[in-house]
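What you see is part of a larger complex, with each chain still in position.
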Amino acid sequence: MKINIKPAEGKLGILIPGLGAVATTLIAGVEAVKKGISQPIGSLTQMGSIRLGKRTEARHPKIKDFVPLANLNDIVFGGWDVYEDNVYQAAVNAKVLERDLLDSVREGLESIKPMKAAFDKNYAKNLDGTYIKTGTRHELAQQVMEDIKNFQKDNGLDRVVLVWCGSTEVYFEGSEIHETLAAFEQALLDDDKRIAPSMIYAYAALKLGVPFANGAPNLTVDIPAMIELAKLTKTPIAGKDFKTGQTLMKTVLAPGLAARSLGVHGWFSTNILGNRDGLVLDDPDNFKTKEVSKLGVLEDILRPEDNPELYGEIFHKIRINYYPPHGDNKESWDNIDIFGWLGYKMQIKINFLCRDSILAAPIALDLALFCDMAKRANMSGIQEWLSFYLKSPQTAPGLHAENDIFKQLIKLENTLRYLMGEDLITHLGLDYYDDMFAGQ
Amino acid sequence: MKINIKPAEGKLGILIPGLGAVATTLIAGVEAVKKGISQPIGSLTQMGSIRLGKRTEARHPKIKDFVPLANLNDIVFGGWDVYEDNVYQAAVNAKVLERDLLDSVREGLESIKPMKAAFDKNYAKNLDGTYIKTGTRHELAQQVMEDIKNFQKDNGLDRVVLVWCGSTEVYFEGSEIHETLAAFEQALLDDDKRIAPSMIYAYAALKLGVPFANGAPNLTVDIPAMIELAKLTKTPIAGKDFKTGQTLMKTVLAPGLAARSLGVHGWFSTNILGNRDGLVLDDPDNFKTKEVSKLGVLEDILRPEDNPELYGEIFHKIRINYYPPHGDNKESWDNIDIFGWLGYKMQIKINFLCRDSILAAPIALDLALFCDMAKRANMSGIQEWLSFYLKSPQTAPGLHAENDIFKQLIKLENTLRYLMGEDLITHLGLDYYDDMFAGQ
């Protein structure tokens, strides 16, 4: 049985708080793809295919041909930032894409000017931008709602989604004001400092029924108040922290080690990067937010409590080092101490010469497109099937997050199959061996 | 509905052609585990657990407690080699395990003396062993059958399985004599040189209904004649080439790249190793067999024909270098040239300080135990669900091999669930979000 999904007619607005490296790489890229200059590599929605039916049927449609997603030509971008640079200038500063490429889509980028940010410097001390809204948190939320509505009207949009691509905010833990929608709304009125700027955007979006995805490790929509609001307004949410670089590799490799029941003594991960993200993360308070997000994945995948002989004593350490010579070319190095048969030790070393925003941009795109589709399919609240894209995925209360990227992928694919009324795939495949149990 | 599996009562003989590094590491290891000195890390059957039911049920039994496998205490080892060394001596020569460990199980190992090998030097020129049977290929097969029967009788065994751990044989392609059982049996009588020694063991085993697993990349049971014989005698077969080291990593990593629709320009893999396996593979003809086995995996996982923009021009090169200073500590180095969003290039470099036989021994164990269980479950012919363990897995004619280790794992696990009458797992999990489509 197929789920009823409204068609992706009309235009889709993608609004982005934080027009930095990731956002400008996304926007410039989509423009280049629309012009036929480049390809949206790394985007599952655009490049990926999905197997349907039995292996022998050889059905592998592209995902964008299988489920009803918005077409890239129907997308309009906008956003907010604490710096006034238009998207072209911001992209030039970010130094991710080559000048040639940017120049080929310059006009489109220049026309996108940020709206003033809802900001509080206490949440990102290393930023000195001054293009900032004023008012209490409640007033800021109202202003952001106005921004969204105006953007929709001005651009003749059918639908809008928000994707947070702002800097990582400082670490803090949820408190009573984040527990219920009522408490949160009161705190907005009280201009309570415990409401992070990202939450103001999220609140504004959800209030309007606009889906919200969170690319940073901040709590943002990962608090009970926001989940309550999402259910209330029937809005999908997805968070948190784009899964790129080292963590991507980790959630690929750790399942491989676990699959083979290989033990892990230690995992040391270090990174060098020199972009603005790196600068913000050079502040220990902001790094803490990222560290917590990055540390969790191993524990979930390896489950030390269930496998004490293999993973009971794992020592996991993560470092991020601000290193300007590399700019956006984040480079990671991992040393993994494993042990096998009879406890014999081995080591794996991985050096990833990565390009951070190149990996993140297509994730931002996919999250936007899938959230929009989810909304049209009447799916609301936490979209666990999108955890494939996230370092620290939200789940139903009481559920362990699933960080194994391959289980996440099966979940995503089987969700798509389910929506479209196709058979789920179990990889059992005994039917290819009809006579397997012949003697039985 | 649960499949009927005969219980694992009585003793199980594991007979191994090729008592070299892998085999002696396996045997010494099992002895050490039985004595409580070491743990069988890396063995899914012994250390691995399997999730059953819903996530919230928290059912994760060990695999050995879930399906009826032979107990390690009921195993008796034996084998053949072209060198007369007993298993203790062979293990000392192999330099995989530390002397201390070997000495703690010395007596048990010394008591295992090889039987004379069925051998033909043309299949492994770098070997100079002389502990060899004489006769035509037909006669050799009869002798091996006698060996198996005597071994079973002398040790009071309930069941036997064979696992090929002999050297990699030279490369050749199947010909008409490998096409049908009748042609093969005639060729045995003709002492046809195109029958490789490994096939003599395989034929003898299958003829007696004894399961056969192949740890090397030689054809052996991967020819129509053997599949025919396996079906005839209702015997499980599994091949070929233990998946360890670099290829293990490759089948972990490549699915991760494919999952994220990242493109691959090139993949360069080189290895250094200094054991006897390395010496044999220093002969280009033997290396060819290994190379073919190792090269295949990427193509299957990335499917260039279906994803030409991502994988259409991949350049894949594999080298194995004989490097005595490292002994059995095979070390691999991979450089992977990938590209992402808009074609931007990135590189991944992996340096695996591996211990080859440490990774292979538990695979040999698991294959033996699962093949024995398959026989008791009345499963016969190709056991595709064991492809998890193999570099170049056999499949039903007409099916692409599945090399993605995570799909292989799901297949293995769902096969076990199926056998035991448990629900298959699809990772859909929408039931945790009851109200997901509330509005529908």
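The first chain written gets the first letter, and so on, giving A and B; residue counts start at 1 in each chain.
What we mean here is this: contacts are C-beta pairs under 8 Å (C-beta built on N, C-alpha and C of every residue); 3 or more make two chains touch, one makes a residue touch a chain.
Because the structure is predicted, anything quoted here is derived from the model rather than measured.
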Size of the entire homomeric complex in copies, 2 being in place: 4
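Convention: only the chains that are shown with their structure count from here on.
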Rounded Å distance, chain A centre to chain B centre (Cα mean): 38
Touching residues (chain side chain B, partner chain A) in the complex: 3-4, 25, 29, 32-33, 38-44, 46-49, 55-56, 60, 97, 101, 231, 234, 248-249, 252-253, 255-256, 259-263, 303, 306-307, 309-310, 339-355, 358-359, 361-362, 377-382, 384-385, 388, 395-396, 398-400, 402, 405-407, 409-411, 414-415, 418, 424-430, 432-433, 435-440
